[in-house]
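Only one protein chain is missing; all other protein chains are in place.
Note that the chains take the letters A, B and C in the order they are written out, and that residue 1 is the start of every chain.
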Amino acid sequence: MARIVGGLTTSHIPAIGNAIARKMFEDPYWKPFFDGYPPVREWLDEVKPDVAVVIYNDHGLNFFLDKQPTFAIGAAPEYRNDDEGWGIPTIAPFKGDPAFSWHLIDNLVHDDFDLVTCQEMLVDHGFTVPMQLFWPNYADIGIKTVPLVINTVQHPLPSPRRCYNLGKSLGKAIESYPEDLKVVILGTGGLSHQLDGQRAGFINKTFDRMCMEKIVDDPEHFLDMSIRDLVVEAGAQGAEFILWLAMRGALTGKVTARHSNYHIPISNTASGLLCLENAA
Amino acid sequence: MARIVGGLTTSHIPAIGNAIARKMFEDPYWKPFFDGYPPVREWLDEVKPDVAVVIYNDHGLNFFLDKQPTFAIGAAPEYRNDDEGWGIPTIAPFKGDPAFSWHLIDNLVHDDFDLVTCQEMLVDHGFTVPMQLFWPNYADIGIKTVPLVINTVQHPLPSPRRCYNLGKSLGKAIESYPEDLKVVILGTGGLSHQLDGQRAGFINKTFDRMCMEKIVDDPEHFLDMSIRDLVVEAGAQGAEFILWLAMRGALTGKVTARHSNYHIPISNTASGLLCLENAA
Amino acid sequence: MTHNKEPIPGTVMFDGTQAMKGYALNKMCYSFNNKQNREEFLADEEAYMDKYGLNDEQKQAVRDKVVLDLIAAGGNIYYLAKFAGMYGLNVQDVGAQQTGMSVEDFKEKLRRAGE
Partner (left out) sequence: MTHNKEPIPGTVMFDGTQAMKGYALNKMCYSFNNKQNREEFLADEEAYMDKYGLNDEQKQAVRDKVVLDLIAAGGNIYYLAKFAGMYGLNVQDVGAQQTGMSVEDFKEKLRRAGE
């Protein structure tokens, strides 16, 4: 049977992709950010997950307002990135696992999650940056992926509780898969940031610290928050925290934080890195 | 406040569109089918709804398997049809009501329905044929519409219960709209038919008769059926009955059948017409 | 979780398994919504099938226009209807072909279902 080995969170902003492309790992601005990742990579080297379910938000590459999904899931044999408008480099494609995707879809729809199924799908920086951060050699090791997209573009967004429940259903679905897969769940994006309006540049360290803590041991703390509450506390784009909640919902067992790193600022964002181990 | 005046069901098969285009109303094959509609049109003339929420399934015009939604809703100022592959004529566009659409979206997402929002959308025969049958002069009277699409293309489909619950949330949302709109709900498609496989041409009169009856007074009868059960009883495409269930879920008050017509066959399909009045 | 996936005789549920098989074929058929694409296909079927990456089984089923084979190759009836439509075949023609009946007999079978 498939087993959920853990969950990872990381910011996914495009500037990170640029910094990776330019190998700015030792640059004084970037060093405190990049230094968080090697211990997580060591953990991944040890655990060797076969599949990553990547929960992220599309920022206007694969989806537009003519067909804006609340929840969308990939079921393709591979996923490619593409130009997002600022000439981001095209990188090696990511392997899919369509049979596993369909197993998840069957179970999530059975649990009344109204998914959009995507048998072809472009993945944007919300997906590629975390994959590159955790598996710089993803193309060589051939880790498989399932992209799961949550709407953060067009209000109304799904509530924190809905996203957490999606995660719970996802976790149950994964653990009912008959193959012996080791699965890791990524919740990408966050933490507090706001790009638009007179409030641009808003960051809330106190709230973020609380998120980093409670997401480990007390994720239900957030379930009565509305999206508006999240925007007040974490900024307009800080609402991406719902992606973390979906990830956390999928961790079915005893959860331990193996590594964490919090750094302000990367670009306009407070960046949060967490490596959560999930024990049966 | 907005008020739900009633619900209508009708088959929507493309052949009807052709027959309308060729004005075959008195043709012996078509007459028993078309003769069902004048009494419903008289009722509509009396009641004069301002908006039609049209629950239908897209058969591969606006959506493809790269982005196949479970539930999608229009929020566009107008909706057009287009060539579906067999050169269907392009007809006058349908008026939208985006402000009303967004009110529905806000409330349905609040109720944990994971919609795809469509600010631009092509409508296929599942939408246009019923509109033409009920309002041959739709372009002149300027009735507004909200298309609501339910997946019947790609299994897993949403369950009968999920669709009925979607309807319930829709009904509640409509009745909380502050404007004095009269709203009619269309559930299109069905009844029993199967287009594909050695079982093509399957029709189940007994089951259909039961559907025509129970959908009025006892819609909950169907809620424990699975999609597979529906396919067994009503044929592969008879699963479109979930569209009727969504419509029925939206009728919040005392429901009376004002007119009905059942006829076999139209093309490969048992056609069912119902006009349900919804009293407060 | 156990969902009842027991086969229904004469019926292929278009589920994930079929979808994985049929994507290229269905994508090609979806493209037939567009008149220019239909013309391009009819001008050179083989080139058009290559463009969409159909496998051999799908290509042969397209050449033969055998609906049951198209379904077995992962085709979805809603997209296949667009393919059939190009040849002026309606759902009764398609039904007759799949059930091995004449179109007249198939229509009579439908009529009888109403008795």
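Worth a mention:
Just so we're on the same page, a residue touches a chain if its C-beta (ideal position, glycine included) is under 8 Å from a C-beta of that chain, and two chains touch if they have at least 3 such contacts.
No experiment lies behind these values; they were computed from the predicted model shown.
Within the full complex, the chain left out of the display is in contact with A, B. The chain omitted from view is touched by exactly one of B:Met1, B:Ala99 or B:Ile141, namely B:Ala99. Interface note for the absent chain: among A:Glu26, A:Glu46, A:Asp140 or A:Asp196, the touching residue is A:Asp196. Touching the chain that is not shown, out of B:Asn57, B:Gln119 or B:Gln132: B:Gln119 (per the contact rule at the top). When you scan A:His59, A:Lys144 or A:Arg162 for touch with the missing chain, the hit is A:His59.
By the touch criterion stated above, the residues of chain B touching the omitted chain are 75, 98-99, 101-103, 105-107, 110, 119-120, 172-173, 176.
Contacts to the hidden chain, counted on chain A, fall at residues 13, 15, 59-61, 64-66, 82-87, 153-156, 194-203, 205, 226, 228, 231-232, 236-237, 263-265, 267-268, 270.
As a working rule, only the chains that are shown with their structure count from here on.
Most remote from chain B, judged by the distance between CA-atom centroids, is A. Inter-chain spacing, taken between the CA centroids of chain A and chain C, is 38 Å. Separating the CA-averaged centres of chain A and chain B is a span of 37 Å. Contact of a single residue of chain A with at least two other chains is seen at positions 105-106, 110, 119-120. Along chain C, residues 3, 15-16, 19, 23, 27 each make contact with two or more other chains.
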